[in-house]
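Working notes, beginning with the structure itself.
Omission of a single protein chain aside, the complex is shown with its protein chains in their original locations.
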Amino acid sequence: MADYLLSLIIFFPLLGMLFVLFIPRDNDGLLKGFTLVVSLVTFVISLPLAFDNIFATSGGMHYREFYEWINIGDYFQMNYNLGVDGISLWLVMLTTFIMPVTVLSTWKSVQKNTKGFMALLLLLETAMLGAFVALDLFLFYIFWELMLIPMYFLIGIWGGKNRIYAAVKFFIFTAVGSLLMLVAIIFLYYFAVESGVQISGFGVHDFYKLDLPYNAQYWLFLAFAFSFAIKVPMFPVHTWLPDAHTEAPTAGSVILAAVMLKMGTYGYVRFAMPLFPDALQTFIPYLAGLSVIGIVYGSLVAMMQEDVKKLVAYSSVAHLGFVMLGVFAMNQQGMAGGIIQMVNHGISTGALFLIVGFIYERRHTRLISEFGGLAHKMPIFATIFLIVTFSSVGLPGTNGFVGEFLALVGAFESNLRWFAVVATSGVIFAAVYMLWMYQRVMLGKVTNPANENLKDLSLREIAVMVPLLLFVFWIGVYPNTFLDKMNPAIEQLLNQMNNKQVAVVEVYQPVVAKLIEIK
Amino acid sequence: MYSNLWLIPFFPLLGSIINGLVGKRIKSEKVIGGFATLLVFFSFLVACQNFFRLLGDNVKTHEIVIFSWMSVGKLQVDWGFLLDPLSAVMILVVTGVGTLIHLYSIGYMHGEEGYYRFFSYMNLFAFAMLMLVLGSNALVMFIGWEGVGLCSYLLIGYYIEKQSAGDAAKKAFVVNRIGDFGFLCGLFVLYWTLGSKGVWTFNFVEIAENAHLLETGGLVVTVVTLCFFLGACGKSAQIPLFTWLPDAMEGPTPVSALIHAATMVTAGVYMIGRMNILFAMAPSTMLTIAIVGAATAFFAATIGLAQNDIKRVLAYSTVSQLGYMFLAMGVGAFSAGIFHLMTHAFFKACLFLGSGSVIHGLHHAYHHAHLHDDPQDMRNMGGLRKKMPITFITFLVSTIAISGIPLFSGFFSKDEILWWSFGSTRGHWLLWLLGALAAAMTAFYMFRLVFMTFFGEQKTDARAKDHIPESPLTITIPLMVLGLLAVIGGYIGVPAILGGANHFHHFLDPVFGKSLHLFHIEAHGTHATEYTLMAVSVAVAVIGIFVAWVMYIKNPELPAKFVTKFAGAHKIVFNKWYIDELYDFLFVNPCKKIGTFFWRGFDVKVVDGIVNGVAWVTRGIGSGLKYTQSGYLHNYAVAMVVGVVMIVGFYVFG
Amino acid sequence: MISVHHYLLLSAILFCIGIFGVLTRKNAIVIFMCIEVMLNSVNLTFIALSRHVGNMDGQIFVFFVMTVAAAEAAVGLALIIAFFKNKESVDVDDFNMLKW
Partner (left out) sequence: MDANLVQEAIQNVNLQAIMPSLVLCVFGMALLLVSVFTPRGKTSHVAWLSVVALVITGFVTLTAWNNPQAGFAGSVVLDNFATFFSMICIIAAALTILMSDEYLKREGYPVGEYYPLILFTTAGAMWMASGTDLMTIFLGLEVLSVSLYVLAGFFRRQTRSNEAGLKYFFLGAFSTGFLLYGVALLYGVTGTTKVAGIAEFVKTMPDLTSNLMFLAGAGLLITGFLFKVAAAPFHMWTPDVYQGAPTPITAFMSAGPKAAAFAAFMRVTIVSFDSIQTELVTVFWVLAVLTMTVGNFIALTQKDVKRMLAYSSISHAGYALIGMVAWNEVGWSGIMFYLLVYTFMNIGAFAVLVLVGKKGEDNLTLDGLAGMGYKRPLMGVALCIFLFSLMGMPPTAGFAAKFYVFAGAIKAGYIWLAIIGVMNSAVSLYYYLRVMVCMYFKDPQEDFSWVTMNAATTISIVIALAGVLLLGVLPGPFMEMAMLAVF
């Protein structure tokens, strides 16, 4: 069982999707129910990972699966190479966890083409899970790009008014970055081949062992970093995000925020940083600078938004700035903070998008000015919204604090101290924009007659939110459940990055020269 | 031994959760309020038990770890509680005053919408405050620190329909967050500096033990303490972050009493006390604190002179009194500061509750007469002492206490502070002077309040004035208890010069003694000086009272004349020195402008401009190129020939 | 003495005339003739070179070229006729429905 567990987790949703295709298209309930069951089962299948104590003791890859996939002698080799460690573990869990929640949230909001919606959701889940556990760069790239397809349709078909622009922008923006990364991946492979290092396919662990000369690292890192930066998204390549988020249907926004953005940060942790440690040293100040700018910039822009969803989208930019800052701190605390903040952001921002979805379903508008005084009409909603707001603001005791705190501690310990000081000011801005929004939406008198008859959350909607709230407090109060299992992996990653000798430039320079002859 | 410590914060948390979840279903207000009060009272009992146990214990510092919170490499943070004399005093104050105010709220909040919500929040507040004072490391303290901020937000904004309440709540939280920013920065710098010397810790005990690793008076310790002080400023409403506290009076009065007078706002003082060793190591920070404290005491008092809203007067008075406490901390009178914190908790809570009682009565009367006058405006009051005798007496007692009249609690604590500010090795006579002036003003405006409210003729609308009742027992019992405490609370800390043993000081010695001793902080001077100063401070208080009596009882038209004569000064003071407007101008509006610019200017125009521009240019090139495809055979043939010529030419001549 | 170069030069000139004709003439038939000129110049080249290098491959090639040219003529004329039926024109400037 354990031998195939990862494959099972990845492909179970795909299997489910195939079945969905055979359900009659007008049987709305069955479609949604079946999809819910599939996503729940996927979650259950993935639970053994979360309970496996091996992650707490060993930082390496577990649940390895390795099959030869494409093998054309010296020219090419790619493998079906999967594995999960303490870092990807929680992202996998986040994905499998957030999916049932998402499906449940579509009950009322998705009415047209349910079949397509559900099929795409499940396809998306497979792609996301695959990207998190792939250890072969080629395989990773396949899942990475595959993610774009369902999301493109989710935004484009079920999105808002400006959905076409948003969908196309999302697709092309992210694809441009990944295409450059593709060139870098191929280059890396042939570098390995030419330099005679023993490799099996595009296995990332083999590439870790490469001693790349600095000049090669420099460009390769740029290509990887650019691609991931778009996905994160980091300032200034973030502008696809507000559009995509705003136009996407609730479920799409939730998945986009909760999981897909994590791909970028995960990509840094797993690929861009450990593969090119020397170049990383050069770029850390710039990237950390961009992260910090992202925090302040995202917050300031979020503050002025008139659309709730756009506000949350910009707040994502700020939150992911914390993640990146923590990761770039390159120490245990920062890294752990970054990773747990990824999970946190998934939960909090996911919840925020669900919340926006709830009111959008009721009022079909997201303009802040349309609301006001909802707390009267929807007390349960108000409470949940409040908790999520404060989780997003990073109140101690909720998850947001743990992540931000660890990331900032890490940054302070590293030589990103001054960046960290500026980043810390983000806690002020977060309070400003979130509370201001909460006030304008929820507090005050009901001024708009359209809001008079709003119904409070239904049982189903509460059921959607409760699991998220549970984790808000769980991670806030006892993050050790998660930290314990991620620590060994982080330690191993850092050791590997720090112990790696500075590349012997002379030895491998000819290989680079051979590969980059100016022609 | 002290393993039941966790029960102290746990009870209110339990109450908060239960009331929050099922309170809505419970129809009986008594059950809700009674339950909440009872849980805080349980906490109080546990606190008492632990306090007395500590009294009899030789070891004065106890740390109880519940479980590990975060553990990442060398960063280890526990859910841990610390019981030492300082936190023992604090838990007593918090649970004791807290219980009374909960009890008071049962009656005061009668009939309000969301009754259960109120008590849930109040209990949550008690929980957070107890976490703050009990936390054994800076992070658990920070939970409480932010938690009280959260509850403050919730309770200030309790009247969700009121726009001003929402604004005030948000302002409170955001300003607090500015302070928290400082707190966090200080914490990080401290953690990193100590860590680089081999001690990675957030634990207070360990910090205190290893503080010697830092250079006394050095840059690091100064920066750290200044950062912490910024945090304290935010929480305790000191210059420049005091503006939220007066606005916070939008909340229900018990909230003002509990949070914005007795407990939360004193968290900053407590925090300085908790880390006294670090502060003692940074004389320049201490000086800053003293100056800020004195200035706040003075400055807030000036504003208090001219306010007409009963709660606002009290609010500025609180700011001013907090200034005193900071002055005390700044000159090294740590135990005096905590002492004043405690006495202030008694009399200020009593004052707020008293004002609440008045408001409650007036509100009742107005409601009865279907009027919409402002029940908080003192110009609508007057002569209430007959209508509300209990309220009046307790209020008067507390006012006397705050004015620093001998034999009342405020006298002992305030006097000790003034003495230290003059005579301490870290004091200065100018600090004393500011403090004394503030004391005079305090006496003046507090008595102005008493005179306007309880004396003179009744200025309440005729239709309402006969319907002002005395408040019910749930309200008056806390008033009486607090009034009593306001009188006698000072006797545990009677200074030696007045023949007392200053038990309070000795009790706290395990916490503060070390730093006082190590850094030679002491107040020295002759008895004569001390007596003189005492006399002076009493004298100015009496003068203040006298002036108030002249202006508001003897000669009620005097204030108006005064106002016209010094119109400019009055306007400035009345409008709180235009600080809010200044902040709007300096920070709020620029932030909004920058935000808008970033969004509409940078994001939309520049970044998206480039993105869309690239797309536009690409399409443009395409549209241009497509006309090469003219449809004419000749053009195609020409293109081919050109291609052939180029290629062959390249081969042949290239 | 007429050397192989003369033949080559002549055929090159013929080839260029053919190209020039294709580029300038408007009548489809004339253009087709110009293409035939090009092909025939190639044939001339082949024959001259065949003689020059001394094997028969070039001459065989010419047979194939001639055959192919005949086939092309059949197909080409058929296409021109079909077009003429529809448009009543053999002017190449008239077939520009498809463009851009």
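Here the chain labels run A, B and C in written order, and each chain numbers its own residues starting at 1.
FYI, a contact is a pair of C-beta atoms (placed from the backbone, for glycine too) under 8 Å apart; a residue touches a chain by one contact, two chains touch by 3 or more.
Being a predicted model, the structure only gives us computed values, none of them experimental.
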**Prompt:** What are the shown chains in contact with the chain that isn't displayed?
**Reply:** A, B, C
**Complete:** The one residue from B:Ser284, B:Asn575 or B:Thr618 touching the chain left out of view is B:Thr618
**Request:** Check the options A:Leu179, A:Leu367 or A:Ala450 and report the residue that touches the missing chain.
**Result:** A:Leu179
**Asked** Of A:Phe12, A:Tyr152, A:Phe328 or A:Phe401, which residue touches the hidden chain?
**Response** A:Tyr152
**Complete:** Given A:Asn113, A:Thr365, A:Thr383 or A:Asn448, the residue that touches the chain left out of view is A:Asn113
**Complete:** Residue list for subunit C contacting the dropped chain reads 8, 15, 18-19, 22, 28, 31-32, 35, 38-39, 41-42, 45-46, 49-50, 52-55, 57-58, 60-61, 64-65, 68, 71-72, 75-76, 78-80, 82-83, 85-87, 92, 95-100
**Request:** Write the list of subunit A residues that the hidden chain touches.
**Result:** 25, 69-73, 75-76, 113, 116, 138, 141-143, 145-146, 148-149, 152-153, 156-157, 163-164, 167-168, 171-172, 175-176, 179-180, 182-183, 186-187, 189-190, 514-517, 519
**Request:** Just the residue numbers, please: which parts of subunit B touch the chain that's not shown?
**Result:** 615, 618-619, 621-623, 625-626, 628-629, 631, 633, 635-637, 639-640, 642-644, 647-648, 650-652, 654
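Just so we're on the same page, only the chains that are shown with their structure count from here on.
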**Message:** Taking each chain's centre as the mean of its C-alpha atoms, which one lies nearest the mean of all protein C-alpha atoms here?
**Reply:** A
**Prompt:** Whole-Å distance, subunit A centre to subunit C centre, using C-alpha means?
**Reply:** 64
**Asked** Whole-Å distance, subunit B centre to subunit C centre, using C-alpha means?
**Response** 98
**Message:** Applying the document's contact rule, which stretches of subunit A touch subunit B when the two form their complex?
**Reply:** 169, 173, 236-239, 242, 297, 300-305, 331-333, 336-337, 373, 375-376, 379, 383, 386, 390, 395-397, 401-402, 405-406, 408-409, 412-413, 417, 420-421, 424-425, 427-428, 431-432, 435-436, 439, 442-445, 477-480, 483-484, 487, 491
**Asked** Mind pulling up the subunit B residues that touch subunit A in the complex?
**Response** 20, 24, 67-75, 114, 139, 142-143, 145-147, 150, 153-154, 157, 160-163, 165-167, 169-170, 173-174, 177-178, 180-181, 184-185, 188-189, 191-192, 195, 591-592, 594-596, 598-599, 603, 607-608, 611
**Request:** Would you pull the subunit B residues touching subunit C in the complex into a rising list?
**Result:** 626-627, 629-634, 637-638, 641
